[in-house]
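With one protein chain held back, the other chains of the complex are shown just where they sit.
Now for subunit A:
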Amino acid sequence: MTESASGTASGGTLDEIDRKLINALQGDFPLVPEPYRQVAATLGLGEEELLRRLDALLERRVLTRFGPMFQIERAGGAFVLAAMRVPEAEFERVAAQVNAFPEVAHNYRREHALNMWFVLATATPQGIAETTAAIEAATGLPVFAFPKEREYFVEMKLRA
């Protein structure tokens, strides 16, 4: 699936409650038996309305997921940023080949000679080298891997 950077159809139709919901749900979801009821109460909403809106936001892909975000290295896995230089004429074919790998968690087209950037997530550290080799074999193009040497900051929270 390719979404244009210049606009998704869904973005323009968020109302104030949707925006409050997105901001409130970006972290610290409570570990209590009825967490949705608790979050809904802080926003002055009913639990059913919150669940209905959350479903709709996921359905429209305003939210790409809702749940725990795993730091896979801490669970014995590995996580690597990788890039390829893909000839424009072959871009669609290569994107489809790369995206077909379940280890590819996200993939972006970027304006640069290295024009395809994706993240590989594997259950074991050696899975990265295996997947990289498999992608090179499938596409016929070299993969540049950029493993994290040090993390200075990660806090992907954006105000809606």
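Worth a mention:
Convention: a contact is a pair of C-beta atoms (placed from the backbone, for glycine too) under 8 Å apart; a residue touches a chain by one contact, two chains touch by 3 or more; residues count from 1.
We take it that contacts and distances are computed from a predicted model.
Considering only "NADH-quinone oxidoreductase subunit M", "siroheme decarboxylase", "Phosphonate C-P lyase system protein PhnH" or "ABC transporter permease", the record for the omitted chain gives "siroheme decarboxylase", by its UniProt protein name.
Check A:L43, A:I72 or A:L141 against the missing chain and you find that the one touching it is A:I72. Seen from subunit A, the chain kept out of the figure touches residues 1-8, 10-11, 14, 19, 22, 25-29, 31-37, 47, 51, 54-55, 57-58, 60-77, 79, 81, 95, 98-99, 102-114, 116-118, 121-123, 144, 146-160.
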